[in-house]
Structure formats: C-alpha cells, structure tokens
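Only one protein chain is missing from this complex, and each of the others stays in its spot.
Chain naming follows the written order as A and B, and within any one chain the residues start at number 1.
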Amino acid sequence: MARRTFSIGGVHPADSKISRDCKLEILPTPPVVYIAVSQHIGAPAVPVVAVGDKVKTGQVIAEPGGFMSAYIHSSVSGTVKSIGPRKDLSGNNQVVIEIAVEGDEWVDGIDRSDTLVTEIPQDPKAIIEKIKLGGVVGLGGATFPTHVKLSPPPGKKCEMLIINGCECEPYLTSDFRTLLEKGEQVVVGTAIIKKALGVDKATIAIEDNKPEAIDHISKVVETLKAKSADFAGIEVMSLMKKYPEGGEKQLIDAVMNRQVKSGGLPIDVGAVVDNVCTALAVYEAVQKNKPLIDNSVTVSGECFPHQANLVVRVGTPLKYIIDYLGGVPESAAKVISGGPMMGKAISNLEAASLKGTGGILFLTREQTKRMPESSCIRCGKCAEACPMGLEPFLLNRLAKAGKTDELEANAVQDCIMCGCCLYSCPAGIPLLDIISQARGQVMGIMKARAAAAKAAAEAAKAK
Amino acid sequence: MTTTIIWTIAIISGLGLVLALTLYLVAQRFKVVEDPRIELVEKAMPGANCGGCGFAGCHAFAESAVKAPNLDNHFCPVGGNDTMKQVAAILGYEVKEKAPMVAVVRCNGTCENRPKVNEYDGSLSCRVKATLYSGDTGCSFGCLGCGDCVAACKFGALSMDPKTGLPVVDESKCTACGACAKACPKAIIELRKKGPRGMREYVSCVNKDKGPAAKKACAAACIGCGICVKTCTHGAIVLENNVAYIDPDKCKLCRECEAMCPTGAIHGVNFPKPLDKDAVKARIQERQKKAREAAAAASEAAKAAAGDPVVNKAEVKVIKKEESNG
Partner (left out) sequence: MDKILVSPNPHLHSKTTTSVLMRDVVIALLPAVIVSVVFYGWKELLVLAVSVLSCVLIEYLITRYCLKKASTVGDWSAIVTGVLLALNLPPTTPWWVVFTGALVAIGVAKMTFGGLGQNVFNPALVGRVFLLISFPTYMTHWEIPQGLFGVDAVSGATPLGAIKEGLMQGATVPDLMAQHGYSYSQMLFANIGGSAGEACAIAILIGFVYLLVRKVIKPWITLSILVTVAVVSCIFNMADPAQFTGPLFNLLTGGLLLGACFMATDYVTSPMSTKGGIIFGVGIGFITLMIRYFGSYPEGMSFAILIMNSTVPLLNKWFHQKKYGRA
C-alpha cells in the first residue's frame, strides 16, 4: 500500500531525532518563574494577583482578557514579586508575573496521582468549561485556546477529530516520548475531546519514523476500546514522513483527503486538529483537575551533549533549563525555541519558557549559518517544495516590487511559513523572510477591505 | 533601375503618409479631455513622483488639487513653498506657507555606544529584522541598521555610515517627503522643522526603557532622567515613557538642555559655534542658585504670611538632586 501523506510539495530534511531514547524527566522547580500573560493567540490574560500575594501551584493568576484568550495559572507556589514588562526570547518587552518559589504547595482538588482515570464526563459543555478553566491551549505551536477550538461556530459540524502526533520537525521528540510514556492519557484525552465535539471518529496520526509509538498507541487504543464504548471510533494512522506533515492543513489533506479553502478553517471541511500534548493537557485538566502548568520540552542538538526530554514548569527561565543540562555548549551558534524549520531563534536566553515551548535546540554555525545569496536560477525547487502550491520565486519578486494586488492574486496570504522554500532554494535567497513580510501586508489590506465592506453593508442596512 | 528607385520612394512615402494620417485620426478620436490646469499644475511640480504629498504621484496631486476647494490638504514637501506658490497662482488659491522640514534620525546607537550582543543572519531588511526580534543590540528601540530608509529615499539623501552603522541625512538633498519615516519600522526618523538657518535641537534617542536598562544597552541613550525638562526655561521639553522630546515650536535653541544631558542624547546641529558645555552649565547653575534663593526668600515670605512651610519642599529636593547628577 502506498504510504499516505499530503498531496502537494513538502521536503525531507534529515530526521535528527537524536533525543528519541531520552525518557521524559521532570525538571526541578526553578527558584523563580516568569509567567507571561500572553502565552496564546488572542487577547493577553489579565492578572488577578497583586505584588506580594502568596500563590499556590495551579492557582489562577490571570483571567482571559477576551473571547479569544485563556486562563493562566501559577506553575509554582510562592510570592508574586512583580508584575510588569520583561524581555521575552526575542528581546521585546512582554508583561510577566514574577513569582519567587517557596516550596511546592498545590491548590486543593488537583489529583497528582498516576492512576489512569478512564471514565470520562458525558456532558460536552462541562468538558469544555473544564478545559477553559484549565487554561489549555494548542501545544502544536500555534497556542490557539483549545476551548475556543472545541466550540465550533453554529452550523459547522465536525466529522473527524485528528490528533496530531506527526512531530514532523527534525530533532523534536517530546510528542514521541509523550506518546510512548503517556499514551494512555493521550488516548483518554482524545476520547474526551471527541466527546466534547460530539464526533464519532478520531484519528491519531503518527509519522512512520516512529514505529514504536504507532505500535504502542494501537495497543492502548485496543485495550481501552475493549473497556468502554467511549473509545469507539478512535483509530491510529501511520503517515509517510515528510515535512510539514504536522501542519494543520497538510494533515487534513493527508488524513481525510480534503483541502481547506483559502482563508477557511479546518472545521469548514469537518475537521478539528489537536496536538498529542494538547490531548494530554485536556486529560489532565478534565480528569485530574490539573491546569496547564507544565509541558514537555525537547532539549537537543548534535553539539549539545546532554539531550533530554524534560517536563518543565511554565515560566521557567530558559537559562535554568540549559544550565541544568550543562550549559550552552561552546560550539553552539544558534539557540532555537521549537524545531529547526519553524522555531524561533532565541536572542535572549534570560527569557522564560511558555506553554507552547516545545523544544530548545542548539545548532552550530556550520549547520545553520545562511549561505550568501546568489541569483535565482529559476529552478522552481521552491515551488516544488511549497506545501501550499505557491510559487515563492514569484511572490519574492512581486514583494520586492511592492505589488500587493498581484501578491494577493498569487495567494501570498495562504503561506503557512513552514520554511520549505528557503530550505530548498539552491541560491540561498531569503524567500520566506520577504514573503512573510508581504503576507502580513496583504493580510492587513484584506482585513481592512473586509472591515470596510462590513461597515458599508451595515450602513446600507441602516438606511 | 531608376523606375524601381522611384517606385520604392513613392510607395514608402505613401505608406508613411497613410500611417501618419491614421495615427493622427486615432489620436484625435481617443483624445482624453482633461482640465488644462491639471497639466499646468503638474508642470509646476518637481516631478519626482515620490508620493510624499500623500498622493500616488505628481499627476494625481495635480488632479486632486484642481478639484479641491482650497489647498489646505495639498502640500508638496519636495517643492516646498515656492512650488505651492506657483500652484496657488495657477489655481487662484491662497497658500499657507509651511516651515521647511527635514528628516532627522533619532538614534545615536553607534557601534561604540551600543555594542552588538548577537549576530543577525537574516535578510538585510529592517522590516524583516523588526518582525523577528528586538535587534542585534541590547536596545530594542534603536536603529536596526539594515538601511530600509536608504532604499526608500528617492532623492539619494540618505546613506549608511559604515563607521557608525547609522543612516546619515544629507540635508541639501532631503526633501522631507517622509518616505524614510514610513519605511522605518522603529519610527526613529522624524520629519522636523529645519529651523532658522538649519539650526535645531533634538533628542537623538527613542528608547522607552527605564534609565538603567537604556544606559546598559547604549551609552548615548536618553535615560529619562528629566534633567533637560527641568533645565528648559521655555517649557519645550516633555518627558513621556522614559524618553524626552523637544517641541521644535517652543524650542528657542538656547542649547542648555544639550549641555546638561548626562548621556549626550540631545543633539544640536548647524550651530555656528560649538557648544561650550562648561560655560552653559555654569550659567544654568548660577541661574538655578538665584532661583533657589528667590524661592527660599519667597517661601520665607509665604511662611511669614500664611504660616505654611511645606509649599516648596518638593521643588527644593528636585534641584538638589539635579546638582548631584550634574
């Protein structure tokens, strides 16, 4: 049988999953944490604690600042030292709540035992409320508030829940370890999300470079299916390894053979995609009352001697994590938060981890330094690689000429910033740098136009 | 042979005639009727099509200006008052004179003042760099040094100084079209009044960090200490978000703030004489001493009159602090 994968473009960077055999390890609590109020897409949360307050682990310290927002909980117990701007990993000021750690006292009602709770609540509304209170956000990278995703707009029906276990980024192994070591919890979490959405089918999609995970999860699903009807309809699907398989749109294409229309949402084609770590967070929030206060982080890189998969409290300074494993290696030239394809280069190691921090990666100068740009030889490798079927060479040219209408006609707004174009360009042209700028610009224009059209329609209505 | 030549000449001439006639007729048939004043106005314009006026180009400006009831919303920064006078004469409008402007780079984060803390490896564009992170120095407000402003300038008035890594404005070429200010993602470039004989005083920093952080990142940063605000006798300086700003309308070019600034963030340009900092400082201290004495005398008098000793305590404190800083 042909291996399933998405239909357009894609690249095959070396796998480099060197930390795949490192078991999940709990990082000791740091002496101080800096918890940002904006750790998700949407409005920043509003702090509800004051300087000098004593907080416990799992206590709400900031409430949602709007519809699209999330609760933020203290990941440690201690005293709030300050609330104010602090430089984030890219050196820009973000509001953080600084908490000095004193002991580790948890809020009452959180079940910290390891027992697996397989009976799931039957009321979707109650589940979603619990997820909201748990501050769960998408841990696949976008940090989209999960309770918003699980409440599809009226009239849209979800047909399939896809749990994303692709982990298509090289180096990252935290999802893989989670699948292996907390597979039961992930599957129960999947069943909970399935229940919340009221959908019959759920697919846990795993790339075939992780055969152990596929085997393990398949076994877990079988066992649980035998136990309860709540697990019926959950399937495991093996996908061919190709980057960016874990991209939401690519995954829907690979699993369901459907494509989300430009500007549309997955729910338009009846799909909801959540990461395996999100499923785990949902399990913990719903079954154990444990809010999202820690997440698994892969620390890796060939030049980094102590690769690890750590469970890290949200707000832990990156430097603390790195120093715990022996400090920044001498030969490292770049430190990346996330994977090497879509991760963000860290310029400020004093910054703290966020809910969505999935990896800290060290690359050497040889591995990562960009080569000097030369002329485009029109080889079309960028267009071949683009998983959205765009033509980066053309978009680059149009962007440089500032032709926003032609950029829009050539679908620059569809770009998912996966980096395949720049990865594959033999001339080292910084395609994505330029295209992502143009994309922002065009999306701004489209938004303004939509707003103007809406205002005009309303004005016409008022008349 | 001769007949061939004659025939050739005749046919080619005839063909030329017919084509010329066709062209003429077509041109007549499809002639676009336009207000003749538009052409006149456009001719008066500098023709740079820079868009500094807010219109797409000189022609768009002319079209709009002809239709407009007055010239309040139309000003060509490139041509300046001379051009606008001509345009006004063509259209029979009044024109309000505007003070000539010039682009001012408000960052003094040279390589010496602001050491690099990391190495940027992306494409050479300030916009890309600004979207990515705060920049390769400790200052997250200052010039990124990739030269988007230089690329945006249509008049060749901007260039990067390789020594400082900062853009330099050639005042003789700058037309104040504002393209650079729009291109700068950090909003460092300001269009400022040129000032009398080009003399002007400005704060060459936009760092909004608190003093210690700003100072740590850059030796020439405005640390928001407020000394300039207190020194200024014209009320021209405001301190907002830890950074001072000199209002060019109120500034009397006395250069006292420049002399007092502890980091040298305030710059005065085109002054005939270099600033004698010590002399100005001495003058200010003398004045402040007198003011203090006067204030003390006044408070004595007030105390004697109303018996309220607390009135000027805060002010005295501030002055004392200033002295220790200066």
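Definition applied: a contact is a pair of C-beta atoms (placed from the backbone, for glycine too) under 8 Å apart; a residue touches a chain by one contact, two chains touch by 3 or more.
The shown structure was predicted, so the numbers you read here are calculated from the model rather than taken from an experiment.
Shown chains touched by the undisplayed chain in the intact complex: A, B.
In the complete assembly, the contact with the undisplayed chain comes from B:Y133, out of B:F61, B:F75 or B:Y133. The chain that is not drawn here is touched, among residues A:P30, A:G78, A:P152 or A:P170, by A:P170. If you put the hidden chain back, the residue from A:E105, A:E181 or A:D414 that touches it is A:D414.
Of the residues in subunit A, those that touch the hidden partner chain are 8, 11, 13, 170, 249, 253, 259-262, 264, 328-336, 340-347, 361, 363, 365, 367-371, 374-381, 383, 386-391, 393, 410-411, 414, 417-420, 422-424, 426-428, 430, 432-433, 436. Residues of subunit B in contact with the chain left out of this view: 116-123, 128, 131-133, 136.
Convention: only the chains that are shown with their structure count from here on.
Note for the complex: subunit B touches subunit A at residues 117-118, 121-123, 125, 127-128, 131-136, 140.
Taken in their complex, subunit A has these residues touching subunit B: 87, 90-93, 334, 344-345, 347-348, 368-370, 373, 430, 433-434, 436-437, 440.
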